[in-house]
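All protein chains but one are shown at their positions in the complex.
Our next item is subunit A:
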Amino acid sequence: VPHATRQLHTTQQSSAPLPPLPEKGGEVRHGLIPEEFFQFLYPKTGVTGPYMLGTGLILYLLSKEIYVVNHETVAAASILTVIIYGIKKFGPEVAAFADKLNEEKMARALAVKNEAIKDLQTAIEAEKKEQWRVEGCSYLFNAKRNNVAMLLEANYRERLMMVYNEVKKRLDYQVAVQTLKRQKEQDYMIQWVEKNVVQSITPQQQKESITKCILDLKALSKGAHAAV
């Protein structure tokens, strides 16, 4: 049967920390009677009141045989003697041992808490450092952007140079072709002119020019003889 109809979380929840345990328990006198009983009787009967009451009660129980004295009484008396002797002798040591156990338990819990606090603090430090790093990111991105821009620029200039070289090569080729053509035309024309001139020198003209040259040479030699 599901207990879904039961109401949960009905009281006000408070997230305040639990109050610490009280240091000492309620006062008990002689290990048997709480202190409040003595305080309750103090206004009417003073300090000895509860003790008189206790004595009277014990005498009444004994005399009316409400408490019967038999072999069990002897057994109870001896057991109580041993117990009280043991408590008086070993009480403080046991108490110190129990206190030490408690201290260790508290120390372990405190250690866990401190560990957790320390870990969280280192985490906070790391987080702050990360935030500081994020602030520096803008410088990093600027530098990277500059790098990329420089690469793009260098690439662009490289290709520009290549384009310039290629165009220059093509243009030089055209110029070379034109100069070659003109040179060839010139050479051919000179050759043709020479060939025609040589052809046009008839033998008769050749003879005439040779006799003229000889006459000139004679005249020149005469002139040179005369100068010397």
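Quick notes
FYI, a residue touches a chain if its C-beta (ideal position, glycine included) is under 8 Å from a C-beta of that chain, and two chains touch if they have at least 3 such contacts; residues count from 1.
Here is the rule we go by: contacts and distances are computed from a predicted model.
Protein name for the hidden chain, per its UniProt entry and selected from "Gap junction protein", "ATP synthase F(0) complex subunit f, mitochondrial", "Dynein light chain roadblock" or "AP-3 complex subunit sigma-2": "ATP synthase F(0) complex subunit f, mitochondrial".
Interface note for the absent chain: among A:Val68, A:Val198 or A:Ala224, the touching residue is A:Val68.
Residue in contact with the omitted chain (choice from A:Gln39, A:Thr55 or A:Asn102): A:Asn102. Although one chain is not displayed, subunit A still touches it through residues 21-28, 31-32, 34, 66-68, 70, 87, 91, 95, 99, 102.
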